[in-house]
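Only a single protein chain was left out; the remaining protein chains are all shown in position.
Our next item is chain A:
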Amino acid sequence: MSLRLHGIGLTYPDGERTVHALDEVSLRVDPGELLAVTGPSGSGKSSLLAVAAGLVRPTAGSVHVGETDITGLNGAALSRLRLNRIGIVFQQHNLVASLTAVEQLQVTEHMRGRSARKARDKAVQLLATVGLSGKQHRRPSRLSGGERQRVNIARALTARPEVLLVDEPTAALDQERGARIVELLRDVTRQYGVATVLVTHDTQHLAQTDRTVAIHDGKLSG
């Protein structure tokens, strides 16, 4: 299932005036495709992801996840959509401090109303896929930055989502580790046939992606 944004506009109120964070943004990502979005700070990259995730309602345009037009959904339906069909990898690892690596994955299954215990084997397997076998019992404080980011990715994949939204996963990592994370994202995109949007301002990693679009002042180019 693909992710399609059509004619997205997003304005934030800013005192008297309004900020145009996104302006006429249209893009399409297909299953198994890794799309990179680059742009300078403040250009609207995170805003684009927020709209695609249903965390912010665009002021214009439509977002389709598969056949679903998500712009018409209410809050609860958007929550369910994120829970079951969209994976989000945050810029900061955003792991829950009290949970071990495997529990970070289990909790999302628990939120889906499934048995956390039954989800365990699958979660351990998924952690192995991202290169964390043997570390499933560690809490975030005992994982390195790169390892946390891998847990973050594994957590986003737990529901086998159709769409994966990744916000600057390499920002806190060195060159070497950053490259490995992008490699991992490319692999899981292929393996799970997920439509992935990777936001980055790091042009180093673009070789690993299928396609790159640039964003400036809320407008796409390239």
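Everything below uses one rule, namely that contacts are C-beta pairs under 8 Å (C-beta built on N, C-alpha and C of every residue); 3 or more make two chains touch, one makes a residue touch a chain; residues count from 1.
Please note the rule applied: contacts and distances are computed from a predicted model.
With the options "Protein FixC", "protein-glutamate O-methyltransferase", "Putative ABC transport system permease protein" or "Quinol oxidase subunit 3" in hand, the undepicted chain maps to the protein name "Putative ABC transport system permease protein" (source: UniProt). Among A:His110, A:Arg138 or A:Arg190, only A:His110 touches the chain left out of the display. Contact with the chain that does not appear here is found for just one residue of A:Leu10, A:Leu81 or A:Val182, A:Leu81. Of A:Ser2, A:Asn94 or A:Gln208, it is A:Asn94 that touches the chain left out of the display.
Against the chain not displayed here, chain A makes contact via residues 46, 49-50, 53, 55-56, 76, 79-84, 86, 88, 90-92, 94-99, 103, 106-108, 110-112, 116, 139, 155, 167-168, 171.
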